[in-house]
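Report on the structure given below.
Here the complex is missing one protein chain, while the rest keep their positions.
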Amino acid sequence: MKFMEYQARETFAKYNIPVMNGVVIDSVSQVKEKIKDLKFPLVVKAQVQVGGRGKAGGIQFADNVDDVIRISDKLLFTEIKGHKINKLMIVEKANGIKECYLSIILDRQTKCPMIIFSAEGGIDIEETAVKSPDSIIKVKIDPAIGVQGYMVQYIINKSGISKNIAPSLLEVIKQLYKLFLDYDALLMEINPLLICEDNTLIALDGKIDIDDSALYRQPIVKEYRDELQEEELILEARKFRFLYIPIEEKGNIAVISNGSGMLMSSIDLISKANMTVGAALDLGGGATADRIKEAVRIVLSNEDIKYLYINIFGGITRCNEVAQGVKEAMEIQPKGKCVVVRLEGTNKEEGVNILNSSNLDIVSVDGLVDGVKALAERGAV
Amino acid sequence: MKFMEYQARETFAKYNIPVMNGVVIDSVSQVKEKIKDLKFPLVVKAQVQVGGRGKAGGIQFADNVDDVIRISDKLLFTEIKGHKINKLMIVEKANGIKECYLSIILDRQTKCPMIIFSAEGGIDIEETAVKSPDSIIKVKIDPAIGVQGYMVQYIINKSGISKNIAPSLLEVIKQLYKLFLDYDALLMEINPLLICEDNTLIALDGKIDIDDSALYRQPIVKEYRDELQEEELILEARKFRFLYIPIEEKGNIAVISNGSGMLMSSIDLISKANMTVGAALDLGGGATADRIKEAVRIVLSNEDIKYLYINIFGGITRCNEVAQGVKEAMEIQPKGKCVVVRLEGTNKEEGVNILNSSNLDIVSVDGLVDGVKALAERGAV
Amino acid sequence: MSILVNENTKLIIQGITGREGTFHAEQMLQYGTKVVAGVSPGKGGQTICGIPVFDTVREAKEATDADATILFVPAKYTSDGVKEAIDAGVELIITIAEHVPVKDMMEIYHLSKRKNCKVIGPNSFGIISPGKSKAGFMAHKIFSEGSVGVMSRSATNCYETVSMMTKNNIGQSTCIGVGGDMIPGSTFVELLPLLEADPQTKAVVIIGEIGGNEEELAAEYIKNNMTKPVVALIAGKNAPKGKSMGHAGAIVSADGTGSAENKEMLLKQAGVHIAESTEHIVSILKEIM
Partner (left out) sequence: MSILVNENTKLIIQGITGREGTFHAEQMLQYGTKVVAGVSPGKGGQTICGIPVFDTVREAKEATDADATILFVPAKYTSDGVKEAIDAGVELIITIAEHVPVKDMMEIYHLSKRKNCKVIGPNSFGIISPGKSKAGFMAHKIFSEGSVGVMSRSATNCYETVSMMTKNNIGQSTCIGVGGDMIPGSTFVELLPLLEADPQTKAVVIIGEIGGNEEELAAEYIKNNMTKPVVALIAGKNAPKGKSMGHAGAIVSADGTGSAENKEMLLKQAGVHIAESTEHIVSILKEIM
């Protein structure tokens, strides 16, 4: 789960990582009261989870209260690249001499947390990793060693930044690592990290990504999640412990399966046949009639989806149950949606009979590849 | 450094390990005010660091305020086995159904912390370890694993205590382990650990021993150390970073050396020759004239000490410096004390000359064994 | 032969008194697995399907000299349970729960390497050596004894493949679900040497996915060490970048790390037969065996 900028800022501040003074508003009427202790000039930042926010006008400077009100009024509740702006963060403008990049990620190769640093801040680190990998310094953190002074010394030498920031950089990295562990993070990123004239550091912007599997022991993060603007279907699916994944914007095919691997295989085969998948839903375990019915309902409530491919392969899944669920779901669907069903498991024949005996637009197929063919035959693209 | 009982109780409470309500007093006049919120019956416990305190009358029960005043008046500022009672701890009397033993020690064999548990509480664990080792359950804590529920399950099964205390025992052990790590402890002992009827646990008494080498990062423990009643000579020696160690009460020989190993070897040889060492002082590094002088002064200020054996072996120690220090120290000593000096190092001859040219009771010897012989010749016993 | 589990493997089931644990204890017993003990804290002394239940793994191991354990416990207790098994000296630990926090697996990964034990999973269907023994929850009917070793990050893709193999009379020596998480206890490259050394195994199937570098490391090992033919499928070519596809591990970084293209390229260079689909795996196997 990815934090919004204001959530990251709040989290950094909790762990004594310096951030700029600031406030969050969700209504223009709050501006005057909330910013009264802030020193101008200020920066107004639209809180949306999408790249290129600055270029799209989502970050603006203000020299007085009127400016802030004007900008807030212009930004609030508009959209940037389809993301609605429900909150603005207003912070004091920082003065520094250099911007750097700092993050701690979970490195899958070494199975350890890894510090990533670049003397070039404000960059897209992934792009930089491809274009100029040498400018990126990586230091593995052995969990039994933790963050030590020599790691910072190494970063300073390799990056060529001023030795004078060593103490404050060590402090920031230590706190960021503590945050990383305490919050079950996959990513803790400060970008840009501003170096000030007095050798202190300020986190100007940040990204935090938390391991979804650990949310049960991260109550604060769970609260943060409720503040995010997630797609309605993702939220609706989550209620049933389904995973709903939007794939391509223009796709009119959806895929439902009882496992992530099968889902990916299905998408791969459909794509190979030059058709486009718009959404996917992972049922997880327990393909019962009720759950199937809900899953079909959720997926087809997306108006762009015209074709649905249900691919259930489970040794002990009862196919008649699945078929029943599909049938019931389709009975209450408006016309114009076609469902292809591939079943494998116990009571397969019974299930196929249920599907074939309905007079709804349901196609029963035998095998993964046949299902893809059926989609093409029915006119999916 | 070993905690007093009231310090241990305070420390347990800080980490949410249940203890009895109570107060600490160091004057009878405080009794009335301090105990006003406590529920009778109360227990008055003399705060001294010596075994067998109960049998010596250091633990007494009180049913009312007058009792407490009477007992306090009787105990305060008297001595138990030579230990002066400067403080009393007054706690509510506990009601429980069983007393156990619980500790976490640093195990030198596995180099890991180790949980030690016995269903028999209030015992001398070291005595029990010899007499009935089977009644003691040991569980190693791998630092990478920490304290886990299955360890408690194992303790319960092996000791035969009630399964119902599993949750509270796990909680206490987890907190005790946290304490162990946070405080740089060598020992965290709760004895007895009382099991109550509602399956909760209470720490009735405790021993805490902290690694002296880690005191620099344990400010709270350093404060506690100042409250201890340590021998004056230990404290005086500590000012110069010397280690003063009382050995046998009746010994009239003291040994000074520049290393712990040599100190032990000297004591071994003297004991083997049927003489008795009363005290030892480890100079640590830097055997300069000034430091030697202070060391001699401190050791000889112990009136029981009549003989002093100084054994300095250092490849780069300047012997003339050492000799000068000894001479200057002896010049201001009252008569009746004899010093045997064994020197090895640079400028040995010069040093020996300084010693021999003085008309004080200083014997210069060549070699460790010769020094021991000299002590015997001079009449040490 | 087969690898990891066989007819002599003595298995512990942690969480045996739970619904899933009891159900699969029965399933495994029926398949012929030597389930020697169950573990369930506070429930020691019971028996389930004739299997003695202990309070702790240490006691179960002491009493039965078991050499493997499988955990039917929820994700949030998986870390505890695996650490307990490691601490008790069990050599093979199979953990099936989905959604185990990655931090827990980071700890377990390093701990298990230090203690020289093998952890399989989490998010794994387990291990089956058809005809001999199974330690897992897979529907064993679709498996058949034979000479192809199968390793898969995905349960469903593995079932699909194995089921077709069986229909085509291509049996399996051992099938291992390495699991779909970001940090699996054991990866392809750690299991390949066992399959290479196993006389029963004549060919190997790797069902990989996007994300991570497990297939890349496998490719390097295969290039330098494997003499047996290997077929590989990489699922998730058309999954959107930067999004998890359900398997926490199946995620391509924005910089392209973990892409199917790279994995396929390196595997191809190592002489591995690349399959386009689960069906294709079987047709390749038919050709080469």
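Just so it is clear, A, B and C label the chains in written order, and each chain counts residues from 1 on its own.
Following the convention adopted for this analysis, a contact is a pair of C-beta atoms (placed from the backbone, for glycine too) under 8 Å apart; a residue touches a chain by one contact, two chains touch by 3 or more.
Please read these numbers as outputs of a predicted model, since none were measured by experiment.
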Touch with the omitted chain, as defined above, among A:A56, A:A166 or A:C196: A:A166
Of B:V44, B:L75, B:M188 or B:L269, the residue touching the omitted chain is B:L269
Would you mind spotting which of B:V65, B:A214 or B:I305 touches the chain that isn't drawn? B:A214
On chain B, what residues meet the omitted chain? 106, 108-109, 111-113, 126-127, 129-130, 143-144, 181, 184, 186, 211-214, 216-217, 243, 245-248, 257-265, 267-272, 277, 280, 282, 284-285, 313-316, 344-345, 367-369
Touching residues (missing chain, whole complex) on chain A: 142, 144-145, 148-150, 153-154, 156-157, 163, 166
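As a convention for this text, only the chains that are shown with their structure count from here on.
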What chains, if any, are shared contacts of chain A and chain B? C
Chains most often in contact, by C-beta pairs: A-C
Most distant chain from chain B by Cα centroid: A
Chain centres from averaged Cα atoms put chain A and chain B apart, in whole Å, by 57
From the mean C-alpha coordinate of chain A to that of chain C, what's the distance rounded to whole Å? 28
In whole angstrom, how far does the Cα centroid of chain B sit from the Cα centroid of chain C? 54
Going by the contact rule already set, what residues in chain A reach two or more other chains? 144
If you look at chain C, which of its residues touch at least two other chains? 107, 110
